[in-house]
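The other protein chains are all here in position, but one chain of the complex has been omitted.
Let's turn to subunit A:
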Amino acid sequence: MSKLGLIIKREYLAKVRNKSFVVMTFLSPILMVGMIALIVYLTKVNDNETRVIGVLNQSDYFSTDFQGTDNTSYVKFRDVDLEAAKDSIIKMGLYGLLYIPNAPNLERVAENAVFYTKDAPGSSVVTNLESVFENRLRMERLQDLGVSASDFNKLDLSFEINTTTFSGEQNLKGINEIKAFIGGGFGYLIMMFIIIYGGFVMRSVIEEKTSRIVEVIISSVKPFQLMLGKIIGTSLAGITQFVIWIISASLLLGMLVFIFGIDPSALNSGAENTPGLIGGAANFANSETTMQLYANELFKIPWAMLITFFMIYFILGYLIYSSIYAAIGAAVDNEADTQQFIFPIILPLMLAIYVGFFSVFNNPHGPIAVGFSLFPLTSPIVMLMRLPGGIGEGGVPVWELLVSIALLVVTFIGIVWLAAKIYRVGILMYGKKPSYKDIFKWLKY
């Protein structure tokens, strides 16, 4: 076996046999599925809770407006004064008391209404109550203006413009967002992988330095071989972990659905609450035919191409970042000293994710999206968010893709070369915390 092979094997086994790694590998899917189950359960519990609100209405209005809904019901109080009503609300343990005093006209009645609760009320409760008042007030004003309720309802409309490409294909609302979201998923995966396993590489370098074995090893192999073997071995361990996670999480999820009969679509309710646009897009897709169109559109996403480029950007991006992590590990003596160096690495990654979500979603081919998908430290994430739109006409221009990959390859060679230099000097420097200036000097050794 070649020396590089030996190093890769050792790094892989050292990582895979590590107790905390094993625990994380097998516990994480259980924790994750458990969390999802808990969220689903809690959401259901939350939905099932019914709030009972007392209404003390002394006015001539609102006698029929407060109708119970799924999770709110109203109890009407009659012929009692406010204090007595409050007392009985507390005694009965009801959610709150809506007090509507009498006044000469509707406007004044509404203004003087008070909602009493034990603690500050939930915003959804208040919104519901407010909408009841708003509707009643609107009706009143419509009557004053002489507009009938049915005429008013006719005014309530929404409009969607049809959009097509020049070649006549119908564009679907939100399909860009869905595509970017899929690409974003890939990009996010790359970022997580870099942060988790780059950190592993760094800690492994620090461990070799503090245990003082590094000089023994580099008297047998070149420092660059050691660095490369470490990065590859750790990544293989990472990929193993990812595969185990994906397989066991889907098995567990399947079991959960089977045993508890949880509707998988209920899981999407969580996604809808995120600022992501899937939920918004799903709202458009109400009718069967639009659903069909979306499905067609998703099938049209060039998955093979996407996965190929995912692999290219993943490998290059990960190697760039993990060699920087290795250089940082070599430069310092303990993990506490790494903070000042890690921040500048995380920065472009975070920037890529945020730019991706805020700019690429809106305009996949705008100048910012193009710029960041060419810049090599952000391109692995941003370009993947643009790629589901396809390559060539209507998608990412071929030259942009080529330039982006070319820049990434050049940067990859440059960064790995620089990192290897820092690594080579750094692993033999003990006992002092280097500054950026020191590290810059090492490059000239």
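One rule holds for everything that comes next: contacts are C-beta pairs under 8 Å (C-beta built on N, C-alpha and C of every residue); 3 or more make two chains touch, one makes a residue touch a chain; residues count from 1.
By our rule, contacts and distances are computed from a predicted model.
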{"item": "Protein that the absent chain corresponds to, by UniProt name, given \"Peptidoglycan glycosyltransferase MrdB\", \"Tryptophan synthase alpha chain\", \"Acyl carrier protein\" or \"ABC transporter ATP-binding protein\"", "value": "\"ABC transporter ATP-binding protein\""}
{"item": "Residue among A:D87, A:E215 or A:E393 that touches the chain left out of view", "value": "A:E215"}
{"item": "Identified contact with the non-displayed chain, of A:A14, A:A103, A:I368 or A:L418", "value": "A:A14"}
{"item": "Of A:K3, A:R136 or A:R203, the one touching the omitted chain in the full complex", "value": "A:K3"}
{"item": "Interface with the undisplayed chain - residues on subunit A", "value": "1, 3, 6-7, 10, 14, 18, 207-208, 211-213, 215-221, 223, 428, 430, 441, 444-445"}
